[in-house]
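Omission of a single protein chain aside, the complex is shown with its protein chains in their original locations.
For clarity, chains are labelled A and B in written order, and residue numbers in each chain start from 1.
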Amino acid sequence: MHSAIANPQADQAQQHEHVSLPQHRHHFATPEQQREAGSFGMWLFLLTEIMFFGGLFFAYLLFRNWYYDAFVTASNQLSVPLGAVNTAILITSGFFMALAVWAAEVRKKNLLVLFLVLTTLLGFAFLGIKADEYHEKYEKHHIPGASFDTSQFINPAAYGLSEKPLAPDAAQKTQLFFFLYFAMTGMHALHMVLGLGILFWLMIRAQRGDFSSGYVAPIENFGLYWHFVDIVWIFLFPLLYLINRHPLAH
Amino acid sequence: MGISPVLWQFLVKWLNASALFPREASTIAPYMDSLYFFLIAITLVGVFLVAALLVTFSIRYRKAVHPVATQVEGSTLLEATWTIIPLGLFLICFVWGALLYFRIYTPPANSSNIYIVGKQWMWKAEHPGGQHEINALHVPVGQPIQLTMISQDVFHSFSIPEFRIKREVIPGRYSTVWFEATTPGSYHLFCTQYCGTNHSAMIGTITALSPADYKKWTEQSTSGMSLAQNGERIFASMGCNACHSGNAAARGPNLAGVYGSRLRLTSGAEVLVNEAYLRDAILNPSQHVTSGYTPIMPTYQGQISEDGLIDLVEYLKNLNTNDRVQQTLTTSQSGQAAPQASGVVKP
Partner (left out) sequence: MSAPSNTILNLPDQSTAQLPRRNFINAEHGLLSWLFTSDHKRIAILYLISITFFFFIGGAFAGLIRLELLTPQPDLVSSDTYNKFFTMHGIIMIFLFLVPSVPATLGNFLIPMMIGARDLAFPKINLLSWYLYVIGGTLTLTALVLGGVDTGWTFTAPLSTHYLNTHVITTAFAIFVAGFSSVFTGLNFIVTIHRMRCPGMTWFRMPLFVWAHYAASILMVLGTPVLAIAMILIVLERLVGIGVFDPTKGGDPLLFQHLFWFYSHPAVYIMILPGMGVISEVVSTFSRKRIFGYTAVAFSSVAIALFGFFVWEHHMFIMGVSNYSALIFSLLTMLVAVPSAIKIFNWCFTLQMGSITFETPMLYAFGFMGLFTIGGLTGVFLGSLGMDIQLTETYFIVAHFHFVMVGGMLMAFLAGVHFWWPKMTGRMYPESLSKLAAVVTFIGFILTFMPQFVLGYLGMPRRYHAYPPEFQVLNVLSTAGATILGIGYLMPMIYLAWSLKYGAIAGNNPWQATGLEWQTQSPPLTENFTEIPIMDHEAYDYDWLEHKTADEVTHVA
């Protein structure tokens, strides 16, 4: 809370001028200013997030360029159906989040809670599928580190894969792909987990009726964050799952 | 420089004696120093100008003599002046510096090559003739020397202040620098990139010798086997000759005369075969498959030390015919084990 030792005169003046919302912080002249500041701050924060992921994207593009064959083969290990389902889930989740913002704006409390719950459930669905994918990587020894196993790439026929075999030195480079895969999707998943935590908090507050009086800034700003997490995935999905893939037919 | 040689000599001697700058012991050094003096001149002018303005204004416009300030908004003309003049000066520094940079990092065609391997915490110098030195380097004066350098572990940096050269020595890739010593004598060699515990002990001595002395030194200190000869042994003991035999039916491409040529790879790219390419093709063969061949070569990452790689590279650089390759192949196939070569990492 902002310090309660505000000047009583200033408080009175504000109460005369504006319809005072309980969420209004006294260092803002108007609620409008507070709302604008909040969303501007959120946009800036997302900008820092872009720079943050930017470093990883840069590393990915560099190594993809250097070790194209290894990245192609390793990329074929990712499941496009699962990735696509996850993309759909995330977009739908984003859609419900947008509806939640709308519900808050029209002050429909129950609808807001419902949409937040749906957003959350889809978020969990995404993470569940992601966890399943990670588990598969674990079973195939595709997690970088001491137990990483390249034999599947060197001798795909033995694993029943119609994949072009990689020379051992190239097969080693698949480890870089998987490291970047885990780093990037892991960082994305971490943002999802944080987002889900905030969603729970928002649900509680929405249930309490905090957002039923026209004060929607937290919902709006969280919406921005959630859409940003969506967008990161929209970049990750083609980069990791799709663009390197070659048709298995030839 | 348009400065009288006498004055120049005087300046050099005076500064030498008071050790404000290091001896000039390479052909690059005078170029570096003239840029240095130019930059110092700019700095001095800049500092004196600022100091003069501060002092003059402080005296003329101190409150005691100028009790009421006259407000001035600014002056586009003045501001343009101190934008454009510094910009011009900085651009001169840029062009001059760039020219010098290319001079230092572009070895002349007639330079002879010495290999440097940096490791925590020593410098190894390998002369093609088979002279090996640790924390020391003997070079002849009057002959451009190119250094092909690589690190076995972390970043190091090879610096000879008296020659005004320095280059980062990086793990995993060759970097080069060249110099031509002008004055016989011994000079400092420093590692300037922080590289761990004994960073400050990773120093050595560069000894510049007259051509005659250098010849004497080469003869006295040869290990008896040139880098290329050692490379040949590794080539045989690692079994490279089995595929790279130069036979028509060989599974690997013919390597005689490959250095300096342009190769077309299976990826479609055309590459110039230089030291870096040869090294990389041994460690990451599948990325460097010559067009028409299959990627069957195993990687030698971790099996050959950087010294061994240098031997191999030096061997391949000098490989003009496959006669000896095939000879060795026949001998080793007839049951004689290839002689154990140094440079192979023993498991």
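Some notes on this structure:
Criterion: a residue touches a chain if its C-beta (ideal position, glycine included) is under 8 Å from a C-beta of that chain, and two chains touch if they have at least 3 such contacts.
As the structure is a computational prediction, the values presented were derived from the model and not from experiment.
Here the chain not displayed is in touch, across the complete complex, with A, B. Within the set B:H138, B:R167 or B:H288, the residue that contacts the chain not displayed is B:R167. Within the complete assembly, B:W96 is the residue of B:W96, B:W217 or B:Y277 that touches the hidden chain. Only one residue from B:L78, B:A109, B:A212 or B:A249 touches the chain missing from this view: B:L78.
Panel shows chain B; residues 19-22, 31-32, 35-36, 39, 42-43, 46-47, 50-51, 53-54, 57-58, 61-64, 66-75, 78-79, 82-83, 86-87, 90-91, 93-94, 96-105, 120, 153-155, 157, 159-162, 164-168, 170-173, 175, 188, 190-201, 203, 284, 301-302 of it touch the chain omitted from the view. Mapped onto chain A, contacts with the missing chain fall at residues 1-3, 5-7, 9-10, 13, 25-29, 33, 36-37, 40-41, 44-45, 47-49, 51-56, 58-59, 62-63, 66-67, 144-146, 148, 172-173, 175-176, 179-180, 183.
Simple rule for what comes next: only the chains that are shown with their structure count from here on.
Between the Cα centres of chain A and chain B there is a gap of 46 Å. Chain A makes touch with chain B in their complex at residues 67, 69, 166-170, 172.
Listing the residues of chain B that touch chain A in their complex gives 283-287, 295-299, 301.
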